[in-house]
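Shown below is the structure under consideration.
Apart from one protein chain that is not included, each protein chain of the complex appears where it belongs.
Naming follows writing order (A, B and C), and every chain is counted from residue 1.
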Amino acid sequence: MPRTQVYHAVTERLEILDPEGKVDRELAPDLPPETVRRMYRDMALMRAMDDKALKLQRQGRMGTWPPIRGQEAIQAGVAHAMAEGDWLIPAFREHGIMLLRGVPAHLIYAYWAGDERGSAFPDGVRVFPVAVPVGSQWQHGAGVGLSLKLRGEPAVAVTFGGDGSTSEGDFHEAMNCAGVFGCQSVFVIQNNQWAISVPLHRQTASETLAQKAHAYGIPGIQVDGNDVFAVWVAASEALARARSGGGPTLIEALTYRIGDHTTADDASRYRPETEVAAWADRDPILRLRRYMESAGLWDESREEALTGEVHEWIDRTVVNLEEMPPQDPRDIFTHMYAELPPNLREQMAEVVAEVRT
Amino acid sequence: MPRTQVYHAVTERLEILDPEGKVDRELAPDLPPETVRRMYRDMALMRAMDDKALKLQRQGRMGTWPPIRGQEAIQAGVAHAMAEGDWLIPAFREHGIMLLRGVPAHLIYAYWAGDERGSAFPDGVRVFPVAVPVGSQWQHGAGVGLSLKLRGEPAVAVTFGGDGSTSEGDFHEAMNCAGVFGCQSVFVIQNNQWAISVPLHRQTASETLAQKAHAYGIPGIQVDGNDVFAVWVAASEALARARSGGGPTLIEALTYRIGDHTTADDASRYRPETEVAAWADRDPILRLRRYMESAGLWDESREEALTGEVHEWIDRTVVNLEEMPPQDPRDIFTHMYAELPPNLREQMAEVVAEVRT
Amino acid sequence: MSATETGSAAARAEGSPESSERLTIAQAVRDALRDEMARDERVIVLGEDVGIDGGVFRATEGLIEAFGPDRVIDTPLAESAIIGMSVGLAATGMRPVAEIQFMGFVYPAVNQLLGHAARMRNRTRGRLSVPMVVRMPYGGGIHPPEHHSESYESLFLATPGIKVVVPSNPYDAKGLLIAAIRDDDPVLFMEPKRIYRAFREAVPTTPFTVPIGSAKVVHEGDEATLISWGAMVRVCHDAADMLARDNISVEVVDLRTLNPLDRETILTSVRKTGRAVVVHEAPRSNGFGGEIAALIGEHALLHLHAPVQRVTGFDVIFPLAKNEHLYLPTRNRIAAAVRRTLEY
Partner (left out) sequence: MSATETGSAAARAEGSPESSERLTIAQAVRDALRDEMARDERVIVLGEDVGIDGGVFRATEGLIEAFGPDRVIDTPLAESAIIGMSVGLAATGMRPVAEIQFMGFVYPAVNQLLGHAARMRNRTRGRLSVPMVVRMPYGGGIHPPEHHSESYESLFLATPGIKVVVPSNPYDAKGLLIAAIRDDDPVLFMEPKRIYRAFREAVPTTPFTVPIGSAKVVHEGDEATLISWGAMVRVCHDAADMLARDNISVEVVDLRTLNPLDRETILTSVRKTGRAVVVHEAPRSNGFGGEIAALIGEHALLHLHAPVQRVTGFDVIFPLAKNEHLYLPTRNRIAAAVRRTLEY
C-alpha cells in the first residue's frame, strides 16, 4: 500500500437563518420565544452601546473605540449558549458579549476612555480583561480550560479572537495544547474578514479558518456569524462537548467588520464601499427581526418599547461613566504587586508631591 | 443548504521501499544505479560521522552531540533531490544533510566541540548554521524562500525541523506566511517521534503531522522516513513545485530517534527498549543494502571497499578537526558587528591584557 | 534656540543640501524609505498594514504605489514571522526594512531579534550577516489603549548585536534611517510617535546620512547636562528654556544612537558641567538611564558636583490615557532635577 490515505476529514458550515429571516426548520433550535426576543434585545443593546461610543469619541469623551457593528449575532449567540460559571476570555472587540456576561456597560466605556478601573469587574463576573496583544488571549483560554478540568469544575472557558489573530504563533500553541490536554475550552474566531487593512486572503492561504482545527486533532466548524441561531447551535454543541470532557472546539463565525477598525482608522483607504454595503444588507439584527416578525414574535409596539428601553439604558450608562469619581494618582502604583515595594513607595511619594504642587 | 461541506481534507502517506528491501515497482523512481549506490555511501558516511562523534564525546574530545542514527534516509533522500543553488536551513539534528550540502565534516565536528568557526562554512555553501532555539528556523526557511522568489532565482529553501518543533508558534507562522506568499520553500519534519522525553501523542492531538498543512492551504504529505526512495520522490515533487512557482510543501518524514536525545540525555529513563529495538529493525541503511543486493547493485566486495573509504574519511576528519589552529581570544568580539564599536574595543583590550597575564 | 530649529541647524552643520523640503518626522521616514528603495532594489519594506493603508502612522504612504506589492509587503499578523522572515531575507541578499506596528508588539519577535538577527554574524564568524532595519513607533503621549505607549529600548540594549537608533527630529530621522538601511548589521529604529507630526523642519530632498553612533550637543550650556533621546529631547529643550529664564544654563545632549553609544560626547559635556540628568520614558529601574549614570560614575566621578539624576517613567505599567500625564517626564520634573543637582 504505497500511497495510502492517512487522514481524511471534512469541515462543515452551519447556516440556519438566512438574510431574509427564513429559518431552516430542521436545524432551527427549539428556543422559547422569550429567549429569541431576549437575543434581539441584547443585540439592540450592543448596537446602541457601539453607536453611542462612536458619538462620544467624536465629542472627545471617549478614547479609541473598536466598533462591533455587524458582529452582534456572534456575541449574543455565544453568550446565550454559555452557562453560569463559564469564563469569557475576550480579545478587544467583544464589548457585546462582555456586557452579556456581566460587565457593567459603564465599565466597558471607562476602559476605552482610558481608565484602568474599567477592567475591575464586579465580583463573580467571570470575564478576563481586554487583551490588546493580538492572539495572546488564546493561550489564556487554553489555560483556563485546563484549570477547570484539573479542578473538576463543569464550566468552560470561551475565548474570542479575530481572523487576523489566527496568524500569530500563540493561536497555534493554544489550539495544539488544548487538543493535547483536552481542555474545557471553546475557541471562537470572529472572522470579520479584515485585520485592519489586511483582507483574509492575505492573512492565510487556507480556504476557511475552521479547517485549521485539522492541525490539532480537534473539531472545527464554520458558522454564519450573522445568524444568531447557527452561532447558538454551534456554541451549544461545543460547550456541551467541553463540559462533558469531550475536549475543545474551534468555531469560525463568518461575519464582516462594518465599521472602521477603530476610531483611529479610515477603512475607506483600503476597501471598497460596495463590499461594505453588501454586508450591511446581511445585518444580523435586521435578520432576526424579520424572522421574529414573520413568526409572530415581534411587532411595532414591542420595537418601540425596546427603543425606549435601550435609549434610557445607554443614557444611564453615560451618566454612570461620567459620574465615576476621579482616580487617585497613587493608583498607578497600588496594584503593581500585592504589596508595595520600596522603589514604588518612593516613586509614589514623588508623584503625590508633584500633584500637590 | 444548512450544513454544507466547505472543506475536504485528505492526507496521504508514501512508501516505496519496505523494511525487507522490496520496492513498489510502480512508484519506484527511475534512479541510475550509481545514484542509488551514492545514496548508500552517503548514509554510511553519516553513520560513521555519528558513531565517531559519540566516541569522541566519551573521550572528552567532543561537546554535546545529538545523534542522527536511524534518520539517515531522510537526509540523504532530500539532499539527493536538491539542486545546486538550493539553500538548506537546518535545525540541529541535520549533520548528515549539512555534510551532503557541502559543509566539511571537520567543521560540523568543530561546532559541536564548542568552536564557532564550525559555522563559518566555505564560500558558496548555501547552508544556514545550526539553529538551537527549537522551531525558530522555520521562519528563516520561509524568508529565504521569499527571498528567492522576489529575486527570481529558480532555487528552493529547504528547512528541517523535528516533530517537537511543530508545537512552537514559529512553525505555524512560517507555514502560514509561506502559504500566503507562495514561498519557494520545502519544509521537512523529521518526525522521530520523540522530543527529548515527550512522545508524539503528548506533543499534538493530530493524527499525523502532515495534515497540519491543511491549516495553511499548502500541500502536505507523509513519507516513510526510513525509505530513501519515498523521501527522494516526495522531496523531488515538492522541490519541483516550489521551483516552478507552485508554492511551499510540508513533508512529514516518519522515523525514529534510535539514540539518546543528545549525549547529555539518557533515553532509557523514559522509553522502553523494545520500542527502540523494533525501530532498529527498520534501519534505513540496512534496508537500502538489502534492496541493492537483491537488485544486483551491491556485493561484499563493494561493501568492503566502502568500509575502507569511510574509515579513512572519518579518521581524516578527526585529524582535520584536531589540527585546527587555536582561536584568537579576540574572536569573541570581532564578529559582533561589521565594525568594532568603542565598548567592544575597550573590552577586547581587557581580555587581551588578561590572557597575557 | 527652540526645539523646532535644531534639525535645520543640524542640516546646515552636517550636510550641504541642494534643496530641501519642510517635513514632519513621519514624512522624513517615508522620504528615507523612498530614496533608498529607489537607489537599491534589495531594499524592501514589510509589516502589518504597510501597503495600501500606508502604515497606521502613514510612514509608508505611497510606497506601494511607487514600488509595487513585491517590495512593499503587507504581512500576516505575526511579528515573529516579520522578523524571522526578514532574517532569512537579509541573510540571502535582501535589505528588509520591517515595521513593527507599535513597540509594545515587539515581544513576540524578541526570539527572532535577539536570538537570531543579533547573533547571525557572530555565530557564523562573519559568513552570514543580517542587514535589516526594524522600524517601530515608540513612546507615550498619544492616549492610546494599553501596549501602545511603551519604550522597550532596554531589552535591546541589555543583549548585544543590535544597534539601536532614535531620532528626535525630521532631519535626523531621514539621515539616520538611511544610514540604518545602509548599515550591514541589524538596526532597531525607534520612531517617537508622539512627535511624528508635531513639527516640520527643512530636510534635504536628496539622500544623506547621519552617522550611527554619534550623539550631538543640541543646546549648549555649562551648569548641567541633560542627556536624552527621541521625543524627550524636545521636553529637555523646554526645560532648558525654563531654566534659562532663571539664568540656569544647561546643555542638552541628544544621544541619537543608544548602541553603539557615543560615550565621549556625554563625558565631555558632563566633565564640563559637573552635573547630569538623564531623561527617558522607560521605567526608571534598569532603564538606560542607569547605564548612563553608571558610565558617568565610572569615567567622570571626580568631575561630579552632584549625583546623576534620572527623570524617567516610573516602575509601573504605562498608564492608560487618563493617567499618562502622571507617568511621562515633564519639563517641570526635569527642571526640578536640575535644581536638585545645583542645590546638592
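Please note the rule applied: a contact is a pair of C-beta atoms (placed from the backbone, for glycine too) under 8 Å apart; a residue touches a chain by one contact, two chains touch by 3 or more.
Because the structure is predicted, anything quoted here is derived from the model rather than measured.
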- Message: For the full complex, can you list every visible chain touched by the one that's not shown?
- Response: A, B, C
- Absent-chain contact - pick from C:Leu304, C:Ala321 or C:Ile334: C:Leu304
- Task: Touching the absent chain in the whole complex: find that residue among B:Asp42, B:Glu168 or B:Asp283.
- Result: B:Glu168
- Task: Just name the one of C:Ile142, C:Ala198, C:Val217 or C:Ile317 that touches the chain not displayed here.
- Result: C:Ile317
- Specify the residue from the set A:Ala174, A:Val198, A:Leu239 or A:Met292 that touches the hidden chain. A:Ala174
- Message: Among C:Gly54, C:Pro76, C:Pro96 or C:Gly115, which one touches the chain that has been omitted from the display?
- Response: C:Gly115
- Query: Can you list where subunit C touches the absent chain?
  - Reply: 80, 104, 107-108, 110-111, 114-115, 118-119, 122-123, 146-147, 152, 154-155, 157-161, 259, 261, 282-283, 285-291, 293-299, 301, 304, 306-310, 315-317
- Mind listing the subunit B residues that contact the chain we can't see here? 63-64, 92, 111-116, 130, 132-135, 164-165, 167-170, 195-198, 202-204, 264-265, 269-270, 327, 329, 331-333, 336, 343-344, 347, 350-351, 354-355
- Task: Spell out the interface residues on subunit A facing the chain that's missing from view.
- Result: 87, 89, 116-117, 119-121, 128-129, 131, 133, 136, 138-148, 150-151, 157, 169-170, 173-174, 176-177, 180-181, 331, 334-338, 341-343
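Just so we're on the same page, only the chains that are shown with their structure count from here on.
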- Could you work out which chain's C-alpha centre is the most distant one from the centre of subunit C? B
- Item | subunit B-subunit C separation of Cα centroids, rounded to whole Å | 41
- Message: How many angstrom lie between the centres of subunit A and subunit C, each centre taken as the mean Cα position?
- Response: 37
- Residues of subunit A engaged with two or more neighbouring chains: 167-170, 202-204
- Of all the residues in subunit C, which ones touch at least 2 other chains? 76, 78, 80-81, 108
